[in-house]
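Please read through the structure below; I'll follow up with questions.
What you see is the complex with one protein chain gone and the rest in place.
So that you can tell them apart, the chains are marked A and B in the order they are listed, and the count of residues begins at 1 in each.
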Amino acid sequence: MATVTLDNIRKSFGTDEVIKGVSLDVADGEFIVIVGPSGCGKSTLLRMVAGLETITAGELRIGGTRANEREPMDRDIAMVFQNYALYPHMSVAQNMGYGLRIKGLPKAEVAAKVRAAAELLQLSELLERKPRQLSGGQRQRVAMGRAIVREPKVFLFDEPLSNLDAKLRVQMRLEIRELQAKLGITALYVTHDQVEAMTMADRMIVMNEGRAEQIGTPLDVYERPASLFAAQFIGSPSMNVIEAEGREDGMHVGDMLLPNPTGARGPVMLGLRPEHLVPAPDGPLALRVLLAEPLGANTLLHGMLAGGQNFTASLPGVHTTGGAEVLHLGIAPEKMHVFDKQTGRRLG
Amino acid sequence: MARQVTGMVERHGMGLWLTHLVMIAGVLVIFFPIWLAFVASTVTQPEIVRPPMPVWPGDRFVENYTAALFSGVNVPVLVMLGNSLIMAVGIAVGKIIISLLSAFAIVYFRFPARNLFFWLIFLTLMLPVEVRIVPTYEVIAGFRMLNSYSGLIFPLIASATATFLFRQFFLTVPDELAEAARVDGAGPMRFFWDILLPMSRTNIAALFVILFIYGWNQYLWPLLITTDPSMNTIVMGLKQMFPSGDDVADWPVIMATSILAMIPPVVVVISMQKLFIRGLVDSEK
Partner (left out) sequence: MGAGNRPPVPPMEKRVTFKGWLLPLCLIAPQVVISAVFFFYPAGQAVWQSLFIPDPFGLKSQFVGLENFEYLLGDPYYRASFATTAIFSTLVTLAAMIPALFLAVMADRLVKSAGVYRTLLIWPYAVAPAVAGVLWLFMFNTRVGVVAWYLGQLGYDWNHVLNEREAMGLVVVASAWGRISYNFLFFFAALQAVPRSIIEAAAIDGARFWRRFFTIVLPLLSPTTFFLLVVNIVYAFFETFGVIHTITSGGPQQATTILVYKVYSDGFVGQDLGSSAAQSVILLVVVGLLTVLQFKYIEKRVHY
């Protein structure tokens, strides 16, 4: 069991800095999800922890000791790859036991450990099969099994579920979480899927362009996004962001006047989650609905505000609108997010 | 590769039979020289020298082949077969080994002068043995490798084609496999041996078929460096069985030898047809 510490980690390819100083303390047994759009550096960060990429600057500590220079095999980590990276010519048992055999463990011991892991993952029946004879979910399990038998201090997951279909993904999400909790192993998990991040993480890092936009629990990030980027990346449908101006009497959006919970002054960006809007005949927001998408439990209403800005509202139940209807909406002041127009950082 | 097709564009009735007829005629024409050689290898010399020779096999199969295999003309054909086998296998195995190693180095490492070496290997494509025969002969003579297996094999062993084929294949192997191996604690040679090599099995086999035939069918090079009949390969030794001057050639034995000369490569090609076609199409990419 181990803690992982990233201390101002940086990575450059030539003159191109792709990780611009990330710091993070991972507690023992904690499940950390690194989430962000493609190209944000999340995989690079994980691969630096794994030892597959060199660390340009900063310090990585695993279990309290510096690990920057250690080979992957000496870091006490195990990694599950996006495409599983199973050795195609080896059976399931051989795949899982390969690392142990290299370590020089006796055959019997390797076999016992492989059997135990297989049992845990319900792979016992499949031990003699080749990877190509397995379904996607089974391959995923084998990849996990390969990680488990090594009894590592840290699990690293690189988008492990992105090759599975939607239903299996939900199931595997649960399984991974349960397994990690049962084994109590510290885990770093990379994904671009914000639902995975929300459902699995103890804490998550929202990454953008090589920086950590926010580090916090899923609810933290959802309820108090630290930046415009984090605000828009987490949550579906994503948060409405509109230009507004804060004055003494409230927040002005075109002709509309909303409360000003932070007391900000001057031009700001105002963030309103679609699901926090409520219909109110005397509400301050006038939305001209252009398209209604009934999803069953709720309805998405896309349209334009009086000021001409695109806007989406998500209302519970079924809502039908006759074309070009103007809908009046309100929002609780504590659900309003105000961001600096220049820096995109949260105000208040 | 069989396509499941039926439907309007397919031929029926007359058209279909006509197509079969054309194919059969084509096969017969293509096969005719081989058939004739086989017939000639089963009849007596007088039957051949008084044309027209028969078109159906005679009863001298055993005698002629025994004569060829164990006495031959200059040297028993069995000896030449052995030489050909050693040369063909030597070239195929040698090329595969050095190409695997160099392709592995080029793909999986970054080292000084890597590009220079890559281009050097590439340039050997432009230097077929036919173009550099005299100086290569001198090199072999200088090493005292005339009339030796190493002399037959080494000058033909460096192959840019095989190196490129393996390089191409290695590049399609997912990066994650090498990473997984590193996480599992495998060093480069361990990765090469445990993972890359087993994964290359089909490519190696396909290439072996192509290279075996390449080696077996060599003519000019063995002609130059094997002056001792006991070092002749069968493909080049065949020509040496013709008498100089006006003597009449021993046709049944010569034709039996040509049949023997084509059996090993034909067997390899037919029995490994799928691999062979794959190797052919891949290696010419």
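Here is the rule we go by: contacts are C-beta pairs under 8 Å (C-beta built on N, C-alpha and C of every residue); 3 or more make two chains touch, one makes a residue touch a chain.
These numbers come from a predicted model, not from an experiment.
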Neighbouring displayed chains - absent chain, whole complex: B
Absent-chain contact - pick from B:Val93, B:Ile133 or B:Ala205: B:Ile133
Residues from subunit B at the interface with the omitted partner, ascending: 1-3, 5-11, 15-16, 19-20, 22-23, 26-27, 30-31, 33-34, 36-37, 40, 48-49, 51-53, 97-99, 101-102, 104-112, 114, 117, 120-121, 123-128, 130-139, 154-155, 157-158, 163, 168, 170-172, 175, 178-179, 182, 187-189, 191, 213, 216-217, 219-220, 223-224, 235-236, 238-239, 248, 251, 254-255, 258, 261-262, 265-266, 268-270, 273, 276-278, 280-281, 284-285
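The criterion applied here is as follows: only the chains that are shown with their structure count from here on.
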Length of the line joining the C-alpha centres of subunit A and subunit B, rounded to whole Å: 56
For the subunit B and subunit A complex, residues of the former touching the latter: 174, 176-177, 179-186, 190, 194-195, 198-199, 201
Subunit A to subunit B touching residues, read off their complex: 47, 50-52, 71-73, 77-79, 81-89, 98-99, 102-103, 146, 150
